[in-house]
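Yeah, one chain of the complex is gone here, protein chain that is, but the others are all in their spots.
Here is subunit A:
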Amino acid sequence: MSVLVVIECANGEVKKSSLEAASYGSKVAASLGTSATAVAIGDVQADALTRLGEQGISKVLLDNDSRLHDFVAAAYVKVIAKAAESENSTVIVLSNSNIGAAIGSRLAVKLGASLATNVVSLPQINGSSFTVRRGVFSGKAFSDVELSSDKKIIAVKKNAVDIETTDGGTATVENFSADLSDADFATAPKETIRQSGDILLTEADLVVSGGRGLKGPENWHLIEDLAKTLGAATACSKPVADVGWRPHHEHVGQTGITVSPNLYIAVGISGAIQHLAGVNSSKVIVVINKDPEAPFFKAADYGIVGDATEIVPKLIEAAKALDK
């Protein structure tokens, strides 16, 4: 009865959020006195999966069906349910991504499991019951939730748990087939349009975000230049997306994307409560705003009062001077 970890892959690599899930799953397995097995989905080669041993995974099941390179919920659920059955797993760990949440909810019904999403802590295990801490009220609070079914599914929030690496650890990779039929791929995407060249906002360690304090789209290059110099992803506030300076998928906040990077730099964003909800689990927050009374300063670790067009070039210069 190993703990089963769902590993998402893209472009031949394991996603960072899945390395976090692997570390989490290994720790749960250790508490239960068992091992952690992974099931890999997406476009990946066996080599990249062997290294999951560094996160404490002992065995990886890989279904090589190339139709699985694109996300199709029905097919993914079938693969994971079969892996859970063959491993006799009662605990399944996945990442709280769009994919993880879509699979987790269907899997919970199929297996009769308790499901907790957006989880930020390891479980407190009390007999057959688990209690986990999860983010609620769009980042404004936490709640402790008891999972009472025999089977449990835990979707771990991104950047909420550390990736622990033991050098030299290797996992064995076993081929595995869920015998999928064409019907399982009925909702396969006809076309996938990927953003190119940018760092993925939801996976980023560093985020530079801009608001209306930038005055207009002609100043957006300041955000991009600073992000590029630091190796950060870019984001924006809701008003900036609403007026169309930036696309909606970059909008961070209560009704947009929630991020929890190591560093969040907010430029010209006043810090409305809805915006704070999307960023307040960031480890370090920097606020740059010309209004010293901007509410965002109360939620910040570092602050600079000044106009974005004067401050940001100084930061870019200082960042370039850092030895890498």
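Just so we're on the same page, a residue touches a chain if its C-beta (ideal position, glycine included) is under 8 Å from a C-beta of that chain, and two chains touch if they have at least 3 such contacts; residues count from 1.
Methods note: contacts and distances are computed from a predicted model.
K.L.:
Tell me the UniProt protein name of the chain this structure doesn't show, selecting from "Electron transfer flavoprotein subunit beta", "Thiol reductant ABC exporter subunit CydD", "Branched-chain amino acid ABC transporter permease" or "Carboxyltransferase domain-containing protein".
P.N.:
The record for the missing subunit names the protein "Electron transfer flavoprotein subunit beta".
K.L.:
In the full complex, which residues of subunit A touch the absent chain?
P.N.:
10, 70-71, 73-74, 77, 96-99, 101-106, 108-110, 113-118, 131, 134-138, 140-149, 186-195, 198, 200, 202-203, 205-206, 230, 241, 248-249, 251, 254-256, 262-263, 272-274, 277, 280-281, 283-287, 297-306, 310-311, 314-315, 317-319, 321-322
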